[in-house]
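Here is the structure we will look at.
A single protein chain has been removed from this complex, and every other one stays in its place.
By letter and in written order, the chains are A, B and C; residue numbering begins at 1 in each of them.
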Amino acid sequence: MSAPAVDTARVGDPGGASAFSDDEVAAVRARFPVLSRTVGAGHALAYLDSGATSQRPDSVLDAERDYLTRSNAAVHRGAHTLAEEATQAYEDARSAVAGFVGLDDDELVWTRNATEGLNIVALGLSHYGIGAPGPLALRAGDEVVVTEMEHHANLVPWQQACARTGATLRWIGLDDDGRLDLGDLERVVTARTKVLAFTHASNVLGTVNPVPRLVAAAKAVGALTVLDACQSVPHFPVDLRALGVDLAVFSAHKMLGPTGIGALAGRREVLAALPPVITGGSMVEKVTMESTTFREPPQRFEAGTPPVSQAIAWHAAVDHLSALGMDRIAAHEHMLTERLLAGVAGVPGVRVLGPTTARDRVGAVSVVVEGVHPHDVGQFLDNEGIAVRVGHHCAQPVHRRYGATASTRASVYLYSTTAEVDAFVETLGRVRDYFGAA
Amino acid sequence: MSAPAVDTARVGDPGGASAFSDDEVAAVRARFPVLSRTVGAGHALAYLDSGATSQRPDSVLDAERDYLTRSNAAVHRGAHTLAEEATQAYEDARSAVAGFVGLDDDELVWTRNATEGLNIVALGLSHYGIGAPGPLALRAGDEVVVTEMEHHANLVPWQQACARTGATLRWIGLDDDGRLDLGDLERVVTARTKVLAFTHASNVLGTVNPVPRLVAAAKAVGALTVLDACQSVPHFPVDLRALGVDLAVFSAHKMLGPTGIGALAGRREVLAALPPVITGGSMVEKVTMESTTFREPPQRFEAGTPPVSQAIAWHAAVDHLSALGMDRIAAHEHMLTERLLAGVAGVPGVRVLGPTTARDRVGAVSVVVEGVHPHDVGQFLDNEGIAVRVGHHCAQPVHRRYGATASTRASVYLYSTTAEVDAFVETLGRVRDYFGAA
Amino acid sequence: MSGLDQLYQQIILDHAKAKHGFGLRDAGAGAASADSHQYNPLCGDEVTLRAVVATAPDGSAAPVVADVAWTGEGCSISQASTSVLHELVVGRPVPEATGLVEEFRTMIRSRGQVEPDEEVLGDAAAFAGVGRHANRVKCAMLGWTAFEDALSRAVADLFEASPQPGPPAVSTTTDQENA
Partner (left out) sequence: MSGLDQLYQQIILDHAKAKHGFGLRDAGAGAASADSHQYNPLCGDEVTLRAVVATAPDGSAAPVVADVAWTGEGCSISQASTSVLHELVVGRPVPEATGLVEEFRTMIRSRGQVEPDEEVLGDAAAFAGVGRHANRVKCAMLGWTAFEDALSRAVADLFEASPQPGPPAVSTTTDQENA
């Protein structure tokens, strides 16, 4: 289950692995029921919105239903057969998802989504008030560093943590090509830095950031590293242990799995040093009316009934991805990204936010169409069955950095085809005319 | 969809509604695929663990799968057809679940589970540090009142809130019959009380608490009421508006719905006065690198990708329950509870925790078997296909109150049968002999 | 007509360009005005709208809408609907304008089920198709919500002995526009 270590420099240079052939893509697509639906006036669906949420293959749907119609029960409780089967399946899922990112099962916490995972960390570090501040607690004078390309999920919780603790938020800026301005790095990451939180891949720009370089900078000053892996783990092999990050988050729904579940994963010593924030059943040891002691991670962060059937479905999702091969999936998306960027470059009045070449880039391509609002662009594309995302994609600062309020984003995944990319480019070419902007 | 108002005094006295006939129960059961499985050496499954988690009918499984194979998309985003269908289905689900408990759609927040809902409230009230303390914030000298029968989910977050803010935790004790000692009420709920948090029905004792009496006591001193409705909403008609509570929580998985989703529901003015704790995408208005403004409830409390398909499945679950009729479900369970209590009373060496009559009681019946550990009792029952829960049921203090560390709990639901209840009673009668305790 | 053309009726595309009432102007003498800023958190778009009311020239009890002036950014649906609003309500007695807002909202929220009365709604009837697009409902309502908010405060000002224009109220698009 464990993915091979990957140097992120390799992204955009798939090495040995090849993109899927047409027959292979057809076989990949056959497993996703929704992809055969039509939209509006009988248009085939071209789903180019996987950066927001992916579609689910039959293997994932079946795994969850099988569990629910055979073994559904509360886990870690009850001596009965269903409860034992459920517990086993649930803990097997933990091993599988942890293994998919190169970690052990006690290094993965199930969360509601990636956002909750980042909040567990940010709230944990600002957790003054219960006993003494832990070893990781932020204090006045400390600094938290993020980047200007973060999703709100990896920005707002840190703003709040700083407001709570008196720490200061700083950030690494961006250059005009959509990459981190690493000239800034040594000026921003200093002895005062306690946390360096950054995204592995930007959901707006597509940029893949140089994790080893950032981790080295953080290690040099003893700062904790927190990786937003939402847009990387679904798209290329990621080994969190090899990357050397302390903590990372990602979400099932962006990688063939269900909504309602995400993960906070990372080094067990770091999880062990983090106090719990959400409390209740299953995360406690001994409870009296007066006081409570807490369990070890991962259970310490999992209060109440966990997302059991969702964990089991996620297990099926990582099995599905592994069976196809994450390196081949990355190669396939790399090919599509190149085609997308080349196609868009040929459309007049369209500007790409982010790198215009596919190197160190994932296949989320956001564009601004001169004179036409992104929502209108999206509606026009929808009329031909092309599903893209429009808006600020929960990343207002990066839009502001590039002079836009919102954008239109096409994002590819393992089941995307060259025909879909071509249809997107062709249709985009007709938008400005329709709205009288050409 | 809205449930009729109910006076909790009516629980245990189903009035006009009748229990399901044998044919009706058979029809109810036919919709739950798991109920036809066998356990161990070909024993029919007798699932008496619905208090921990319920089983799912085909209608719920189908609704989720239909959505996932037709309209799955990120909600409130994107101008495309799938996103619009998804948004519509998701918001319809909010109306349906809110309506099921007598509220409007803007009065219901989707949470990870009921536990998270209670934490949102308890953390919100202890939310010092971001700006000024809100109108509801706890301060030193304030008091929070709970009861001695609370699930850890409605106890530990309040212990933590008190530890954070300097408030004091107090509680209403229990009498020997398993009911709240309301002689205590005026001594415990005083002008210092800022919050009265209590369970509607105990998951260990089965006791249904007199909500109107407790709400009146809280109102008299201006305290906020927080109702743990996890064991009431699934089992009898509950109208939160009519009950007059400020906030309440409950979980989908205990009422035919999926794991991974719960609700925090209540008066819109109260939700509006509660600051957010978990931050990120979808709950913000305007975000700059420096600062953020937040949306109105319910979105303010829903950071990140929500449990979309789970909300849609929960909608199907409340439709399923409503179609059968919550009053008839309550009557059916009342009949089973009477039979269970009568049966258990006839087994030597067995002690019931909680009321021994079915009045103001739900069908969770916990017993202590003299000389045999609950886990051994559970294993013995499992050998005959009878699934019960054993342990402290996330409620250590109430067990301690009645001199036990753990217990064996049988809990019934709409699909439970008299035969299952009888099998439980009969098998329980053989436990002590097997373990040499008789 | 394709689904697209049904949504983007020519009238809408025209209004999106024309933007009647665009640009904030001062209210004339004897009139009262109030501003409302509405923000759409789903897309980041916003509108600032000034409603100007004055006593009716014919001396009748109800004041009239003397002007609707606005600025802001947004999609063609939001721009056009605000432009149409200007066209429709300027010069009308306030109760009539309020009624039109209600009528418009009912149409937009009906998920395309309510046939609009073109006699009453005029160009605004062209927005009937928007109701079928859950994620565009806020777009269509953005300016109208701002108008409703500003109008009620402008009227209050007009009837006050000494009108005290406060700072413009800032609020988000009401989230109930969601459903």
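Following the convention adopted for this analysis, contacts are C-beta pairs under 8 Å (C-beta built on N, C-alpha and C of every residue); 3 or more make two chains touch, one makes a residue touch a chain.
Nothing here was measured: the structure is a model prediction, and the numbers come from that model.
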Missing chain: touched chains present in the view: A, B
Selected from A:D22, A:D177, A:E269 or A:E296 as touching the chain missing from the view: A:E296
Options A:A19, A:L48, A:L61 or A:A79, residue touching the unrepresented chain: A:A79
Subunit B residues touching the omitted chain (full complex): 40-41, 373-376, 379-380, 383, 390-392, 396, 399, 405-406, 434-436
Residue numbers in subunit A that touch the chain omitted from display: 76-79, 83-84, 87-88, 91, 95, 105-106, 284-286, 295-296, 298-299
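Going forward, only the chains that are shown with their structure count from here on.
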Far-end chain from subunit B, centres as C-alpha averages: C
Chain centre separation (subunit B, subunit C; CA means) in Å: 44
Approximate Å spacing (C-alpha centroids) for the pair subunit A, subunit C: 39
Chain centre separation (subunit A, subunit B; CA means) in Å: 32
Contacts with 2+ other chains: residues of subunit C: 42, 44, 133, 136
Where subunit A touches two or more other chains, by residue: 40, 375-376, 379, 390-391, 396
